[in-house]
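Beneath this line is the structure, given in structure tokens, with notes to follow.
A single protein chain has been omitted from the complex, and every remaining protein chain is retained in its original position.
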Amino acid sequence: MNYLSDSLLAAVVLIFSFNREVQLAVWTSLYTATVAIIVAAVFGVPVGLWLGLKRFRGRRLLITLLNTLMAMPTVVIGLVLFGLFSRQGPLGEFGLLFTPIAMIAGQTVLAIPIVANYVLACVNGADQRVIDTARTLGATQFQASIQLIKEIRFGVMAALIAGFGRVIGEVGVAMMLGGNIRGSTRTMTTAIALETSKGEFVFGLSLGIVLLCVALIVNLFLNMLQQR
Amino acid sequence: MNYLSDSLLAAVVLIFSFNREVQLAVWTSLYTATVAIIVAAVFGVPVGLWLGLKRFRGRRLLITLLNTLMAMPTVVIGLVLFGLFSRQGPLGEFGLLFTPIAMIAGQTVLAIPIVANYVLACVNGADQRVIDTARTLGATQFQASIQLIKEIRFGVMAALIAGFGRVIGEVGVAMMLGGNIRGSTRTMTTAIALETSKGEFVFGLSLGIVLLCVALIVNLFLNMLQQR
Amino acid sequence: MEPVVSLKHLLFTRGSFRLSIESLELVPKKVYALTGANGAGKSTLLRIMALLINPQRGVVQFPGITTGDADHLRRQVTYVEQSPYLFQGTVSDNLAFGLKLRGVARQEQIRRISLTLSIVGLEGFEQRKAKELSCGETQRVALARALVFKPDLLLLDEPTANIDVNSRPAFEGLLARLPKYGVTVVFSTHDRFQAQRIGAELLCIRDGMLQAQDTLCLF
Amino acid sequence: MEPVVSLKHLLFTRGSFRLSIESLELVPKKVYALTGANGAGKSTLLRIMALLINPQRGVVQFPGITTGDADHLRRQVTYVEQSPYLFQGTVSDNLAFGLKLRGVARQEQIRRISLTLSIVGLEGFEQRKAKELSCGETQRVALARALVFKPDLLLLDEPTANIDVNSRPAFEGLLARLPKYGVTVVFSTHDRFQAQRIGAELLCIRDGMLQAQDTLCLF
Partner (left out) sequence: AERLRLATTTSTEASGLLAELLPPFEQANDCKVDVIAVGTGKALKLGESGDVDVVLVHARSLEDQFMAHGYGSDRRDVMYNDFVLLGPPHDPAEALGTNDLVEVMSKIANSKVSFISRGDESGTHVRELQLWQAAGLVPQGSWYLEAGRGMGEVIIMANERQGYTLSDRGTYLAFKDKVDLKMVFAGDQRLFNPYGVIMVNPARHPHVKQDLARKFLDFLTSEEGQGLINGFQMAGEQLFYTQ
């Protein structure tokens, strides 16, 4: 087991050495994931609310499709967006491939079904009287939905946390659309994948521990926000 | 965009050609994910219930840790279990590395936090009176929990679906612990990764579409089960 | 004077339950008491009037209230459920909800909230957590939450069922006084003498139909 | 005869609310009526007796019921909440819950369920969905769900609050008859004459304390 303990030790050393490259990768991971989760929330939360509240034909089918999207491998999302962003693709002229923007786009696509699904589950679990009560007090459908979000805010927060975790820990999209370019699109996860492919297991694992520490700090911070 | 439409076409051809190797990969993906999610449910559902029902010091910290685990890159899980299963690791003598068992173990570890978190969110959303009502009718704590699970069964099902999707779509654990051995541990996702690295984007994407079809069928089946 | 609400050729069915009302017009600034057995359809009728559920057939109109759209209408018609839902947060947050929607100024909100709370016998409850109230207190808060913005039509579902016996006269007095402030009240009740005490007009549901208003109501 | 439940030196506080009971013993096969203002602590006391919440101080014992452990005890003590929760599924599923736990045979379950439903005035409701009942129907099902396995101690929180006026005599008669079958009943109520009609002994909570049983109860 000294392989695992070696990694732990290396992680501690890594954290306190303030290695420039590691810092940069942490930063890239953090800001792409943050932007992606914000954009995903803008789309995913309303979708989840809508599927949770409205009753219409085909609703169950849509939910099943949403569930299916959660099984989408990240590399497939990468492939599809690659087709969009590549030189020959419809958005090729903007030269977005292998930039953080392409990564963020992919991560957003990845996070939307997760956020939507989680919010849907929360809406299903929420007290059925919330919307009615708000409406009888004079709220429009939109205002009532906002009130519902407030009532299930812990669930929505959990949805965003789940999505954030998924995005910051994923590697397929970041690799495929970001390109793992040193100093620019290298994230913690692509760095880990790289070290692993080099056979530098201890270093890869210690980077993984650093990533988990970063995620822990973010979660502690969100947790603090929640408790206020 | 004919790269995307080509892939769609190729996927259709692929499905109806009943290619042996693809069938085998589908099967490997399916059964490892299924076993993993069952084992994950055995651990994850009680953890989620426990965190949702019991109030104790350090509970919020545990929940934060659980959230953090969701950010764990699959390759890191792969690395850690590699340390266990490798010949030099504590379980090395069983020679489990690069077998489906190792893959299943990794996928289980991956799915547990997801299932637990989702169940936790459902318990938080559930009517607070369920447990009390069951207990006043003579149920033990355990029987009352079972009743709670029945009441939130859609949420629990959603948790399992989310976990299943995550597991069947992941590639890091399958690569690292399974080894992508043709005819034995090659799953749909590792096959996609392989084809992508070969530059066979169309084939990779069409495999991705096949995978999504498989996931869709599984979800439709679960959906049918739910509606009965 | 135009009726506050008028129902015509109304039919509502759900499973084996069936509610049908040929015609009903409620006059402004009056109090109506709705009675009927359990499962007769009192709550259903109130929910229809509160625009929460749609009848399969027939029309529900509010000629005396607004010519605006449904969203305008909803600001004037409110409904207090039989087991009301209070929003998370404090009692004050709950009462402020409707006031905020109507753009009432902060200071005025505070004044009105404390006034209304004292009317329902909950002085000083502003900062209590809404989810930690007893049943009767919850019912009072829900009533206050509706009263605070003075609706034109107030629909109450068994509002005094869980109110303690010493406070009941005060509540009945309150219901009786509301028309003076321009509020039309419809409340359901199982207490056959309550309607008399308040001087409310009886509406009695039986066999899925409204009984003629002059027949003896057996509930 | 040993008391069914005995409370000693009980203190329960929550925020500014405080309930303290020096000593209370309930004799078997009697009916007790619990009264008090909204927020007086009726539900709290019932929940303590139902073992749902623990007092900060004092002991709750059930000498007349069982010498077994708490799980045994829970089979004999049951509590019907003020706004009861019905499990998903049918009315019959709800009633079967307690019977299954007690290992009652399938046939016997069906027999008892239909009998109990008719007692609470819900003949033929077996296959109705529990979540789609009116308020009064819900209250009846919850009562039936508790009655069906004949507990030793039955704690009811305002059981007739939402019951329609024509059915009330039947329910009061039922409560009055239960001791004959060996059931001790404690119910809370806001109807000061109900206790008299049933012949129940009055327990009156005021200022966080139980009033002496011989003083005049103002609720």
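Labels for the chains are A, B, C and D, by order of writing; each one numbers its residues from 1.
We take it that contacts are C-beta pairs under 8 Å (C-beta built on N, C-alpha and C of every residue); 3 or more make two chains touch, one makes a residue touch a chain.
Everything numeric in this text was worked out from a predicted model, so none of it was measured.
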Touch list for chain B against the chain that is not drawn: 86-88, 92, 95, 97-98, 179-184, 194, 197-199, 201
Interface with the undisplayed chain - residues on chain A: 86-87, 97-98, 175, 179-184, 186, 190-191, 194, 196-201
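The rule is short, and it goes like this: only the chains that are shown with their structure count from here on.
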Far-end chain from chain D, centres as C-alpha averages: A
Gap in Å, rounded to a whole number, between the CA centres of chain C and chain B: 50
Whole-Å gap between the CA centroids of chain A and chain B: 17
Multi-chain contact sites of chain A, meaning residues that touch two or more partners: 127
Graph class of chain-chain contacts, one of line, ring, star, complete, other: ring
In contact (per the touch rule at the top): chain pairs: A-B, A-C, B-D, C-D
Touch list for chain D against partner chain B, complex: 50-52, 71, 74-75, 77-81, 84-85, 87-88, 97-98, 101-102, 145-146, 149
Residue ranges of chain D touching chain C (in the complex, touch as defined): 14-15, 35-40, 43, 82-83, 132-137, 140, 157-158, 161-168, 190-192, 218-219
Chain B residues touching chain A - in the complex, by the definition given at the top: 1, 3-4, 7, 60, 63-65, 67-76, 78-80, 82-83, 86, 88-90, 114, 117-118, 120-122, 124-127, 152, 154-155, 158, 161-162, 164-166, 168-172, 176, 188-189, 192-193, 196, 201, 204-205, 208, 211-212, 215-216, 219-220, 223, 227
